[in-house]
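Just dropping this structure here.
So, subunit A:
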Amino acid sequence: MKKIRAFIEAAGLPRVIIGGFLVLLFAVAPLAQISVARSVSDTLVRMAMNGVMVLALVPMVQSGCGLNFGLPLGIIAGLLGALLSIELDITGFAGLFFAMGVSLPFAAIFGYGYGLILNKVKGDEMMIATYVGFSSVSLMCIAWQLLPFTSPIMIWGYGGSGLRVTVSVSEHWLHVLSDFLSFQIGNFYFPTGMFLFLAFMCFLVWGFFRTKIGTAMTAVGSNPEFARASGIDVDKMRTISVVLSTMLGAIGIVVYQQSFGFLQLYTGPFYMAFPAVAALLLGGASVNKATLFNVIVGTFLYQGICTMTPSVINSLLQTDMSEMIRLIVSNGMIIYALTRKVQVKR
Partner candidate 1 sequence: MKARRLVVRAAALFLFVALGVFLFVNGKGHDILLDNKTVTMGDQTYEAFASALISLDGKKAVEIQRRERLPEMLVGKNHVIRVEVMNRGGKVIQTREEKFSLGLDRTWLISLPMLISGDARWIQVFKTGEN
Partner candidate 2 sequence: MTQEPLLRMEHIGKEYFGNRVLADVNLTLQRGEILGLVGENGAGKTTLMKILFGMPVIKETGGYEGKMYLDGKEVNFDSPFDALDGGIGMVHQEFSLIPGFSTTENIMLNREFTCYSPLVELFGERLQTLNRPAMRQRAAKAIDTLGVRVDPDMLIQEMPVGHRQFTEIAREIDRESTKLLVLDEPTAVLTESEAAILVKALRKLADSGIAIIFISHRLQEILDLCDKILVLRDGMVIKEAPTKGTEIRQIASWMVGRTVEDKKQDDAVRVCLEPILRVDHLWVDMPGETVRDVSFDVCRGEIFGIGGLAGQGKLGIANGIMGLFAAGGAVTWKGKALKLNDPHGALEAGMAFVSEDRRGVGLLLDEPIDWNIAFTAMQVQGRCLKSLLGGLIQWRDDVAMASLAQEYIDALGIKCVSSRQRAVELSGGNQQKVCLAKAFAVGPELLFVAEPTRGIDVGAKKLVLDTIRETNRHKGTTVVMISSELEELRSICDRIAIVDEGRLAGMLSATASVEDFGLLMLGAGKGPEVAAGVR
């Protein structure tokens, strides 16, 4: 009994509950005539697809800026990169990396401005981040209408103006990363390329937090006063973390798109931050402390739930409850984190 309690304490109650729920889903999957191998494979694909975006939250959490509800800013940068790569008709890996490469300077610029704002509003970051994200997405709605792209893939053929709501990447770089070194055993498909890429990004973030600047950033998040007394420019560290978060968000969305197959413009990026935030918190992160372990575990659990609930519950109950379960789990997770006693230290 004591051991169980200790385990729950160590893993965190929500993680235990969600983990248990996920195990249950996998256990009953065969009853619902669902291939477990297929489900695991789907979960892994979605995990790799979303992993980088969840990872993108880590720098800001670590530097004490809180949960990056402003992730849409990075996503917009990623969309710009992707659009340019399609516009210039670059295909395959070249196109993918071009998209990432081009999105980075955009992300850096957006992140810098965003960082400046966040430095002025210490203590209120999260709410402001949310609305900075929302308003930038809605501003970009106007931009998508006006930007002078010409590729027929992405503009309305007739009757409309501006870019399409969804732009297919299938002719350019659909699944180039997913299929790299991928293999299939029966129903089980493994997107090796995406996992290698995710591992590589994790390695970069891990490495970054081992550098002098990364160490300083962690200290800023842990106790900004201490860091200041040690001669660290706190605002600069926070800005760097925001830029980093935004850049990772840009890369994250490109990875997502090559697997998903479409760019979602207009209101597409609106709510993309919330699942990522929920996944990170589900992984055991708190508002001011997050590790790569949290990222991996959280993304797996969250995407597992997202993959399994529609298929299992739908076939068992003949209804589609997945959307609500997703809403309740993810937002419940965020509320849980916000109301926890341990609060951000200032």
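One rule holds for everything that comes next: a residue touches a chain if its C-beta (ideal position, glycine included) is under 8 Å from a C-beta of that chain, and two chains touch if they have at least 3 such contacts; residues count from 1.
Selection criteria: all candidates are chains of the complex that A comes from, given by their letters.
None of these values were measured; they are calculated from a predicted model.
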*asked:* My understanding is that every option belongs to the complex but just one is in contact with subunit A. Which one, out of 1 or 2?
replied: 2
*Would you tell me which residues of subunit A are touching candidate 2 in their complex?*
207, 210-212, 214-216, 218-219, 222-223, 225-226, 228-233, 289
